[in-house]
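Apart from one protein chain that is not included, each protein chain of the complex appears where it belongs.
== chain A ==
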């Protein structure tokens, strides 16, 4: 039988679809609120029941919003939290000291197979689990709130004065990051590729132009290669980071990354931890979506009648084109992403 979505979940799906909630950060925040509400509710009696509810609701979200991977990411975080808290409480009850608090060490991962065979029975009601979970959730919330700021702080470590930086489209992380860089460093030149057909790059450019001591150059997407020879760094945001360290980013990011590779320009990707998803995708057909083509060519024009017109939303950028990820916890190489994933999520929750 199919699980019914909660009222809050339907509301959230609707809000996202209509465009009331935009941006990965806002969506993550809202999803987290819902899960918090679920945890607070009395509808579950033991950890197993809670995990089942979270899984079901997450599946509904996933089915309704396949492109928004952050919702399942946050669900995985909740599942991991539940497991951890349960283990901890269980251990306390059993009076045996478990040293493996939050982190799953590599050693433990290797040796886990034998351990997991023992498989903990989560259906045992555990006193104080709810409180512990809510406590821990508070931490996650704070982490989420400060993630943007934590990324910004690293701007100084990566940008020197008189640098020429290229970015694409409009990412909020990039906007904040560059604003911080502009404050700290002088004579920056920021080249913004407009990212047609939505041209959100214009918004970023307008927003950055309000700062002092900076030159903002807006270029059409076609000029990326021409300008790349003068660029020192490419800084882009991403929609999500997949398990192999590749990106699922705004359309055009692939060209930018390729051009950067051609000129050996470092590509820095700003990705807060909640954008890391344990999905193994290595080509765009696995996740891409096509948007409205009206902006590409007007529907009423003669050639539009017969021609196939595409307006894809995402690009897959392979990990070899990315130099560095900057997350709220620091910098990471693309080859390290798998490790971050094992720290973030429980191996059993990779498939929800």
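Methods note: contacts are C-beta pairs under 8 Å (C-beta built on N, C-alpha and C of every residue); 3 or more make two chains touch, one makes a residue touch a chain; residues count from 1.
Note that contacts and distances are computed from a predicted model.
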| item | value |
| --- | --- |
| Identity of the absent chain, which is to be given by its UniProt protein name, from "RBR-type E3 ubiquitin transferase", "V-type proton ATPase subunit F", "Translation initiation factor eIF2B subunit delta" or "LANO_0F00870g1_1" | "Translation initiation factor eIF2B subunit delta" |
| Which of A:49, A:64 or A:219 contacts the chain that the document leaves out | A:219 |
| Touch criterion as defined above, residue of A:11, A:189 or A:329 at the omitted chain | A:189 |
| Of A:5, A:252 or A:334, the one touching the omitted chain in the full complex | A:252 |
| Of A:186, A:229 or A:335, the residue in touch with the unshown chain | A:229 |
| Residue ranges of chain A at the interface with the undisplayed chain | 189, 194-197, 199, 202-203, 205-206, 209, 211, 214-227, 229-230, 251-252, 254-255, 258-259, 262, 284, 288, 296-297, 301-312, 315-316 |
